[in-house]
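Apart from one protein chain that is not included, each protein chain of the complex appears where it belongs.
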Amino acid sequence: MSGNTFGKLLRLTTFGESHGTAIGGILEGFPAGVSIDTEAVQRALDRRKPGQSALTTERKESDTLQILSGVFEGVTLGTPIGFIIPNTNQNSKDYSALKDVYRPSHADYTWETKYGMRDHRGGGRSSARETASRVAGGAMAAHLIPDIRVTAFVRSVGPITFHTPYSELDLTQIDSNPIRCPDPKAAAAMEEYVLKLKEDGDSAGGIIECVITGVPAGWGEPVFDKLHAALGSAMLSINAVKGFEYGSGFAGTELKGSEHNDSFISVGKTATNHSGGIQGGISNGEDIYFRVAFKPIASIKSKQQTVDKKGEKVELQIEGRHDPTVLPRAIPIVEAMAQLTLADFMLRAKVNQI
Amino acid sequence: MSGNTFGKLLRLTTFGESHGTAIGGILEGFPAGVSIDTEAVQRALDRRKPGQSALTTERKESDTLQILSGVFEGVTLGTPIGFIIPNTNQNSKDYSALKDVYRPSHADYTWETKYGMRDHRGGGRSSARETASRVAGGAMAAHLIPDIRVTAFVRSVGPITFHTPYSELDLTQIDSNPIRCPDPKAAAAMEEYVLKLKEDGDSAGGIIECVITGVPAGWGEPVFDKLHAALGSAMLSINAVKGFEYGSGFAGTELKGSEHNDSFISVGKTATNHSGGIQGGISNGEDIYFRVAFKPIASIKSKQQTVDKKGEKVELQIEGRHDPTVLPRAIPIVEAMAQLTLADFMLRAKVNQI
Amino acid sequence: MSGNTFGKLLRLTTFGESHGTAIGGILEGFPAGVSIDTEAVQRALDRRKPGQSALTTERKESDTLQILSGVFEGVTLGTPIGFIIPNTNQNSKDYSALKDVYRPSHADYTWETKYGMRDHRGGGRSSARETASRVAGGAMAAHLIPDIRVTAFVRSVGPITFHTPYSELDLTQIDSNPIRCPDPKAAAAMEEYVLKLKEDGDSAGGIIECVITGVPAGWGEPVFDKLHAALGSAMLSINAVKGFEYGSGFAGTELKGSEHNDSFISVGKTATNHSGGIQGGISNGEDIYFRVAFKPIASIKSKQQTVDKKGEKVELQIEGRHDPTVLPRAIPIVEAMAQLTLADFMLRAKVNQI
Partner (left out) sequence: MSGNTFGKLLRLTTFGESHGTAIGGILEGFPAGVSIDTEAVQRALDRRKPGQSALTTERKESDTLQILSGVFEGVTLGTPIGFIIPNTNQNSKDYSALKDVYRPSHADYTWETKYGMRDHRGGGRSSARETASRVAGGAMAAHLIPDIRVTAFVRSVGPITFHTPYSELDLTQIDSNPIRCPDPKAAAAMEEYVLKLKEDGDSAGGIIECVITGVPAGWGEPVFDKLHAALGSAMLSINAVKGFEYGSGFAGTELKGSEHNDSFISVGKTATNHSGGIQGGISNGEDIYFRVAFKPIASIKSKQQTVDKKGEKVELQIEGRHDPTVLPRAIPIVEAMAQLTLADFMLRAKVNQI
C-alpha cells in the first residue's frame, strides 16, 4: 500500500535511500528456467549512471549490481530475485545545511509533512537514485520478452525539438551522441542548449519518446488496467515526469473521428496507427509508441528564494554536481519501466483463456 | 489481476456488459459511519446518462442506482457496498450484423484475440456503459472527502479551445451549457462545431481539465504510487483517453529550471504552482490540476472500410444513436475517478505515521 | 484490505447483509471460454439452504442465483461474473430486541467495537448467510478444475465419531442421510444426538473431513502461500471454525520422523501419505485431505446470561428457528472454499515456468 511495489504478477519492490548503505530490490514472480545475462543488466545500469558525459552530473558512481538470490547457475529458479546496488558515494558531503530548508520543487516539504521526518541527505528515497533499482529490474524483465524491442530516445530538450516520425529515424544512432537523440542535427542543437544552461547554473526539461515493437495482440486488461494506463502510471512514477500521451495523444484530439479511426486492411492490420498499438486497453499487434514529459530538474546551481522549517526566508544555493538535464539518463529508466510493464502483462495474458 | 478493481484501500470492482441484465459493482473498504446522500449519487449518474442534449446520443437510459448492501438506515456499515444499475435498453436492437466485423478503432479485434470470443452486442464490457458504475462509486467516495472539491470542465473540442487559466474562470457555469465549458464564448463555438460534425456523421475529441481544491499536504505515496501517477492511471483507464498531464505538463518541458521551480514563500505555500499541487508524488496543499486528452469517438455514422473475421473487406455503416463527442458526458467520469483516487489516498495517509 | 475478497488470480468478492435486499458477489479473473452449468451451481446452493431436514433450521429460503454478467450464451466471457441472491426472508421478524444486547459467542460486541455500529438484524454481515455467495462462487470455480473431485463429509458430531479412513468409505453415500456422514451407523448415532440437543434447545459442534483427488503435482506457492496454508485460511474463514489440520495433522506430531516420512516408491508416488498430498506447500499428486473443527452453534434456544450495551445484566432467550448444528449445511461451504482455492492455484501454476 505504501507504493514501493510495481507490477501484479511480475512484481518489483525497491528499497533504499540515496545515502544509506545500499539500494536494491526484490523481483518476484519471475518464472523459472530463464537464463539471465548479468552483463546486459549491468550495461543497462551503466547507461543510467552519473558521469557519462558533460551533459550529466560529474559524480562518479559505479552502480555495481549484486544478485543475491533467485538465480542459480545463471538460470532463474522461480524464486524471488533479491539484489543490491551499494551506495559508494554516500559519505562524500555534509548535507546538514539542507536539513531545515525546503528546496523549491523538491519533495522536502511534502515528505516531511507526510512522514513527520525525512532523510535529508541528498533527497533520501525521493532521490532519482532509486531508479537504479528499476533499471536493474527492467533489464531482468526484458529477458522474459526477448522478442520485444523497447527503444526510447530524446524527442525534445526545452524548446529544441524535431518532427521526423519515429518510423523514419535510425534508432541505432540514439547512443551515438550524449543527449541520446537519433537525429544528429537536433542532437547537436540540444547539446548546445544544455551546455549553455549548465554554464548558467540552470536546467532543462524535455520529452522522451518510446517505441515498442513485437508485442503480440491480446495483452492488456480492458477496464482499469488498460495497457496504456499501466504504461502511463509507470512513466508518471518516474521522477520529474509531468505528462504522458500515447498514439495520437493530445494532438489527436483535434482530429475528427473519420480522420482518426484506424481502418482495418486485414485481420489485425490497420492502415494507420493513431491507436498507438492499443485498442480498448489491449495491444493489437501494431507498434506501441508514447511520449513522456520531463520537467526541468529542480536542483539548479543559481540562487533561489525559499523558506526554512520555521517559515523564515532563506536564500538557497545548492552545491554539488547536478545534471543540467535528466533526459539522457532517463532513457534507460523509461525503457526499464516499459519492460517491467510488458513482462507483467505477458504473464497476465497467460490466464485469459483456459 | 484481470483489472476490474480500482484502488487499494478503497476498492471499486465493477462488473457488467452493456447488454446484459445489469451492470454494477462493489465498493469495498468504505469506512463505517458515513451518511450517504443517495440522491446526490443519482444526480452524478444523471449527469453521465445519455440523452441529455443534442450533443449527446439520443438514447434514453434511466441508469437507476440500487444499493443492495453496506448502507443501513442511510449510514455506511463498514461492509462492502454492493450496487447494481439495471440495463433497461439491452434488447432494443439486433446486433448480429456486428458479430463478425471489426469496427475501426474499437476493441472488437483486441478483445476477440485476448479472450477467444466477445459479447458483440454494443461493445459488451468494452462499452463506456461500464463507466456508470465508476460514477456511482465516485459519488459515494466523495462522501469520504467532504472538504475536497473536484471540478472538471471542457477545455477544448477538436481545434476549438480557450486559454483563460482555471483560476480566472467561473466554474459554477460549467453546467450552464450542454458542452460543459465555463467560458460562454468558447462553449458556443464548441457546440456549433459538434453539431456540424453530428450532421456530417462524424465525431470530435477534445481536452477535459480538472481542478481539485482542498487536498491537504501529505497525500500520495512517493515511489510507484505517486499521487499524479495514480490520477494519470485513473484517467487513462477511461474509454477514449489518449493522454494525461498535470501542473505545467508538456508545455512546462520548454521552461528552464529557474523559471519552473515554485519558490516557497512560507511553509507549504509557493509563489507559483507549476508543480500542480504535487511534489515528489505527494500533495503539497496547493490546487491540483490536470488535463485529459480524449480522442474523437470511434463510432461514426459515415461509411468506413474494415474487414471481417475472415479478413474480407467490408464497408461498414454503424447504425444507432451515438454521441458525436464524449466530452460532456465524460465530465462526471473524470470527476468520479479523481474522487475515488483521492478517497483512497486519504485512507492510505492514515498509516503514514504511528 | 477489508477482507471481503478471496483469492489472488481467481478472486471472489462478496457483499451483503442477511437482512438487506440481496447478497451476492463478483467472481473476477475467471478465464474466457468455459461453459457454465447454472443448474449445478443452483444445486450446490440448494445443498446449503436452510430447511432441508429436521437437523437444520426450519426457515425456508429459496436462495435463487441470478447471474448478471460475465456469462454470454452459457459461456464465460473472461469478464467479471456478477451475481446476486435476493434475501426473500428479510422482513419476517422484529429484531429490535437484539439491538442493544450482546449475544454470547456471537460477533455483536466485536463488530460494534470495530465499526462503531452494526446491522443487528440477524447478524447482518456476520451471519452465515454470507456463505451462500461463497457456495455460488465455489460451484462456478469448480468448472475450471473439472478433473478434480472435492468431497467433504461429517467425521464427528460432538463426541460421536468414527475412525474408518476416508479411503475405505463409500463417499457416494454422504447425502443418503441428513447429517451427511458416509458411515450409516455413525450417521444414525449423530442424528439421534443432534435431535436430542435440539429438543433441549442446545447445539452441537463437530468435525468435517474433506478429500480432494485429481490435483496434479506442482500447485501451491512455496513460502507464505503454501497450498495447505491457503486451504487452512479458507476453512478458518468459515463461520464457527476453530481448527484445521491436514495430512497427519495433530496426531502426526506424536510419530517419529522414521515413521512419518513418506518413502518414494516411484517418481511422484509415495508408500504412505502422511503428507496429505502436499510437500513444501506444493501438491505432490497424492490425495489431499484435511479436517476442519466447527464449534457448537452459538445461537441456542435455552436461556443465557449476558449484558447489554450499558453493561447491565440481561437474561437472553434467542427466538427463531436456528440450526442445532452447522455441520450438514457446512459441507457445501467447505467444498466451495476448497474449489475456489484450487482453481486459484491452478491459474497461479500457469506462470511457474516460461
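Labels A, B and C are assigned to the chains in the order they are written; within every chain, residues are numbered from 1.
Keep this in mind: a contact is a pair of C-beta atoms (placed from the backbone, for glycine too) under 8 Å apart; a residue touches a chain by one contact, two chains touch by 3 or more.
Source: prediction; values computed, not measured.
From the options C:33, C:178, C:214 or C:281, the residue with contact to the chain not on display is C:281. Seen from chain C, the chain kept out of the figure touches residues 1-6, 8-9, 14, 102, 104-107, 109-111, 113-116, 125-126, 130, 156, 158-159, 197, 202-207, 217-226, 228-230, 232-234, 236-237, 239, 242-250, 252-268, 270, 274-276, 278-284, 291, 293-300, 302, 304-307, 309-311, 348-349, 351-353.
Where chain B meets the chain that is not shown, the touching residues are 1, 9, 29, 31-34, 78-79, 144, 222, 347, 350-354. Contact between chain A and the absent chain runs through residues 1-2, 4-5, 8-9, 11, 13-17, 20-26, 28-29, 32-33, 66-70, 72, 75, 77-82, 84, 114-119, 124-125.
In this section, only the chains that are shown with their structure count from here on.
Centrality by C-alpha centroid: the chain sitting nearest the overall protein C-alpha mean is B.
Averaged Cα coordinates give chain A a centre that lies 47 Å from the centre of chain C. Chain A and chain B have centres, each the mean of its CA atoms, that are 26 Å apart.
Shown for chain B are the residues that touch two or more other chains, namely 1-2, 4-5, 8-9, 14, 114-116, 125.
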